[in-house]
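Heads up, this is only part of the complex; the chains shown haven't been moved.
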Amino acid sequence: MTGVIDGRLSELKIALPAPPAVAGAYVPFVIAGDLVFISGQLPLVDGVLRYPGRLGETLTTEEGAAAARLCALNLLAQLRAACDGDLDRVGGVVRLGGFVACTPEFSQQPQVLNGASELMAAVFGEAGRHARFAVGAPALPLGAAVEVEGIFRRL
Amino acid sequence: MTGVIDGRLSELKIALPAPPAVAGAYVPFVIAGDLVFISGQLPLVDGVLRYPGRLGETLTTEEGAAAARLCALNLLAQLRAACDGDLDRVGGVVRLGGFVACTPEFSQQPQVLNGASELMAAVFGEAGRHARFAVGAPALPLGAAVEVEGIFRRL
């Protein structure tokens, strides 16, 4: 039987990637009560960094949003693992924390992070509505343009 | 009947603003169990950004603290909405996360964030005592000098 969220992913023509390996001495997620804390995700596809660079310099806001969407896909891949493969057990997206590698002049961090937020809304509907912060950073791991961490609720 | 916290706000001559609109595809707050996660707030007054600029460059630490206080007022406005208008339902301030747009030489992020922290103490007393982080950022949304997100406890 296909789950409701799996069906929505199919409609959206989204195939979730395998959850990326962590980049250090930590784990992809920790479950505490009904909250799932997921480690910061980068715009990796099959282990390769996409959209390296900085906003306001080598990347457009649209490219940044595409990078944020890849981070969100990796969050969903980790979240599926945290739910033993069943995304219907996701109670909701609680909070996304977004970091954008950028110049001191760049001010469109929210538009960049919308690439992640809009994916959550498309996949989870009402349950995808989340709190968020979006801030700049001078540099991120591997030279990534965006990093997004998240807190989710599990049923 | 006026609430205890509403009374304290009156004594402090603080009129909370209307909760600011969000800047993207997310919501101002999410309630998970007895925790309220509030999105990053900027120093907006009636939708207009106050104290744009960077610490260590165009703004003094005192101006940064004033900007952080405005962020905190907007957090309180969101928190009141999360408590259906009744701030007496606030169990406590759990954690504030503060981002300060600054030069690489600026090191007074704590003094800037005190503008937010001292407001919480003034309004909530003991229940306003919170954990915190304060860090620098090269740039923040809209060119803001400060962004503060928060986790609160609801009774």
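Annotations for the structure displayed:
The letters A and B name the chains in turn, as written, and every chain counts its residues from 1.
Here is the rule we use: a residue touches a chain if its C-beta (ideal position, glycine included) is under 8 Å from a C-beta of that chain, and two chains touch if they have at least 3 such contacts.
What you are looking at is a predicted structure, and each value in this text was computed from that prediction instead of being measured.
What's in place is 2 chains of the same protein, and the file's complete complex has 3 copies in all.
Criterion: only the chains that are shown with their structure count from here on.
Work out the mean CA point of subunit A and of subunit B, and you get 25 Å between them. For subunit B in complex with subunit A, the residues that touch the partner chain are 22-30, 32-33, 37-40, 54, 97, 99, 101, 137-143, 147, 149.
Touching subunit B in their complex are the following residues of subunit A: 33-35, 56, 92-96, 102-111, 113-114, 117-118, 121, 129-138, 151, 153.
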